[in-house]
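Note that this complex is displayed minus one protein chain, with the remaining chains in position.
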Amino acid sequence: MGAYILRRLLTSLPLLLGVTLLLFCIMHLMPGGPLAAYTQNPRVRPEDLEKIKHIMGLDQPLYMQYLYWLRSLLTGNLGNSLFTGQAVTEMIASFLPNTLVLMGTSFVVSLAIGVFLGVMSAVKQYTPFDFGVTTFAFIGYSLPVFWFGVMLLLLFAAQLKWLPSGGVHDLGETGLLDLLEHLVLPVTMLSIVSVASWSRYMRSSMLEVIRQEYVRTARAKGLDEFRVIGRHAFRNALVPVVTIIALALPGIFGGAIMTETIFAWPGIGRLFFDSLGRSDYPVIMAILTISAALVVVSNILADIAYAALDPRIRYD
Amino acid sequence: MVLRRFLKHRLAVTSTVMLVLLVLGSIVGPWFLPAYDAQDLSNTNQLMPTLAHPLGTDELGQDVLARLLYAGRISLFVGLSAAVLGVLIGTLIGALTGYFGKWIDTLGMRLTDMFLCIPLLMLLLVLSNFTRGKTLVPFVAPELQQLALIAVIIGASSWMGVARLVRGEFLSLREQEFVEASRSVGGKSAWIITRHLIPNAMAPIFVAATLQVGEAIILESGLSFLGMGIQPPVPSWGNMLSNAQQYMIATPWLAVYPGIMIFLTVVSINFIGDGLRDALDPKLKS
Partner (left out) sequence: MRRVLSSLLSLGLLAGCAGKGGDQPAKTGEGGGAMARTVVIHNQQEPETLNGAISSMMATVDAITPIMSALITVNDKMEYIPDLAETVPTLENKGVKLEGKGMAVTYKLRKASWHDGKPVTADDVKFTWQVYMDPAVKATSRDGYDKIKAVDTPDPQTVVVHFKEIYAPYLGLFGGIFPRHLLEADLKKQDKPGDSHFNQSAWNRAPVGSGAFKFKEWVPGDHITYEANSAYYRGKPKVETIVFKIIPDENNAYTQLQAGAIDIYQSAALTQYDQLKQMPGVVIHETPSLSYEHLDFNLANPVLADVKVRRAISMAINREEISAKIYKGLYKPAYSDQSPLNTTYYEPAVEKVSGFDPEGAGKLLDEAGWTLGADGFRIKDGKPLKLTIASTSGRKPRELTEQVIKSYLKAVGINLEINNVPGPKLFGRPDGLLYSGQYDLGLYAWVSNIDPNNIFLWSSKQHPPAGQNYTRYSNPEVDKLTEAGNKTVSTAERAKIYKRIQLLLAQDAPMMPLLVWTTLNVVNQRIEGFKPNPTSAGNLWNCHEWAIKQVK
């Protein structure tokens, strides 16, 4: 297994390099570009535009721009934003903690609730509980997310005034309780979809496993229901759920643009969206590269988890 | 045999009826209702429901019910075909990588990783820049080009989850006794994959397909935001939703109607999936 992980990590490097090149190309193919804001302004003269282009480093040929970027990546400094002039690492460092708190909380909450609901509704298939969970899951899934978020906002923040409507803290506050109050609504909004979808995956794969021979055998051997479900079925039912979780894991870094926008949460999602809007190339590249690395790592983790859950799985 | 088992599944049958009704309503409905686009500007207030307009009218005085049904043509088409496409691609890649392993696994999964690394938003922005007004999908009538293109784009950018799911299942399944047995009696790979492995990996595939229909319907509206999807005044559930977003404080219920339509679609597809799986399940031969 160790050799396998090492090999995976080593082969990831060229992959990531290729991905950054691809992302770089896609980024430059996007309509607009960093100069768009200037070209729309009639007061910017062509000669001024040339100067701005030079300062932003956009007068270099594309392959040189990529090589410069690569050099800055290797030295651990991800360059400076074209618009704020700040170091990109500094920008990410100031937005990342907020995103990790929000996404991490929502991840844990959805995982706990989603897996629990999925297992329970599989065990109690076709009971009112199962129908309740199923209905909830589909409502949760077809619910327009922004709509749900704004409704939460209007009800709990505007009408009832139980919870704050946005931001990480009230002005002048820094306490944990204040943070928790601010987390309730955005976490609810973020979790509803993942609870809905994860509980569906959990339920269906649980059902699949329950029907299989060895579970029936275990039951027939007279093992009590709790041990059958907990020991045998649950473990094996986790394979597709692990896949889904691994697919969601990189999102913890990227944040959720819509939630962060509706709840004025200063996170990476908004930083990315703002940067995309003005084509702030160094910031976009930095965020995408880190996300790409997370995609690769979480898929490796998923593969390791498969083998741990089902010892028969082997990689060659 | 399979059909009889399917018909026994009450929820699945109800859901099939529901889906057929949705499709029929979308095709036939607009013939009997007022035109979906603004013809007369004399009465453009957002109205509450009346007899003539059962769901009221929108800000241009357009009948909401007519728009909703017309929108169904687009959204159902895009949602269903994009999901089918995405699931097909995903299953194919997942099956090949999971079954054969070795370099095929490496190649397929690195390709999947690569697609997962590109944010959809960026990809769509670039694609929208290149595909405007071009004939890109073969064998499709010009007036359907745009729609088919949207379905292809959404399908081609949403297969990665299914691929990883199927591969995960296959990794576990291919080591099980019945596969070993089949292999030892000389079963061909194609036979083993289609007859043994895929039927056993159906559960997560069906869930993914169901959820993807809803996702594709909503994604379509993101495309029209980028000037690439369905253009106004043609309605789709997705763009009706995103329009409603701009009236959240004033008329929040505008989002409910398309939301319900998406809900009904997703739920009925789910139960049809349930029914199909039970009907096809090799383990449930009673």
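Letters A and B mark the chains in the order given here, with residues in each chain numbered from 1 onward.
The working rule: a contact is a pair of C-beta atoms (placed from the backbone, for glycine too) under 8 Å apart; a residue touches a chain by one contact, two chains touch by 3 or more.
For clarity, every value in this text was computed on a predicted model and none was experimentally measured.
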{"item": "Which of A:37, A:73 or A:100 contacts the chain that the document leaves out", "value": "A:37"}
{"item": "Residue among A:6, A:25, A:158 or A:308 that touches the chain left out of view", "value": "A:158"}
{"item": "Candidate in contact with the missing chain, chosen from B:27, B:60, B:120 or B:264", "value": "B:60"}
{"item": "Chain not shown, touching residues in chain B", "value": "37-39, 41, 44, 59-60, 125, 128-129, 132, 224-227, 231-233, 243, 246-250"}
{"item": "Positions on chain A contacted by the hidden chain, ascending", "value": "30-33, 36-45, 48, 51-52, 54-56, 80-81, 83-86, 91, 94-95, 98, 150, 153-154, 156-168, 170-172, 181, 184, 261-264, 266-267, 270-271, 274, 278"}
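Throughout what follows, only the chains that are shown with their structure count from here on.
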{"item": "Chain centre separation (chain A, chain B; CA means) in Å", "value": "22"}
{"item": "Residue numbers on chain A that touch chain B, as the complex places them", "value": "11, 15, 18-19, 22-23, 26-27, 29-31, 138-139, 141-144, 146-147, 150-151, 154, 197, 200-201, 204-205, 207-208, 211-212, 236, 239-240, 242-244, 246-247, 250, 276, 288, 291-292, 295-296, 299, 302, 306, 310, 312-316"}
{"item": "Residue ranges of chain B touching chain A (in the complex, touch as defined)", "value": "101-102, 105-106, 109-110, 113-114, 116-119, 121-123, 125-126, 129-130, 160-161, 164-165, 168-169, 171-172, 175-176, 200, 203-204, 206-207, 210-211, 214, 218, 241, 244-245, 248-249, 252, 255, 258-259, 262-263, 265-267, 270, 281, 283-284"}
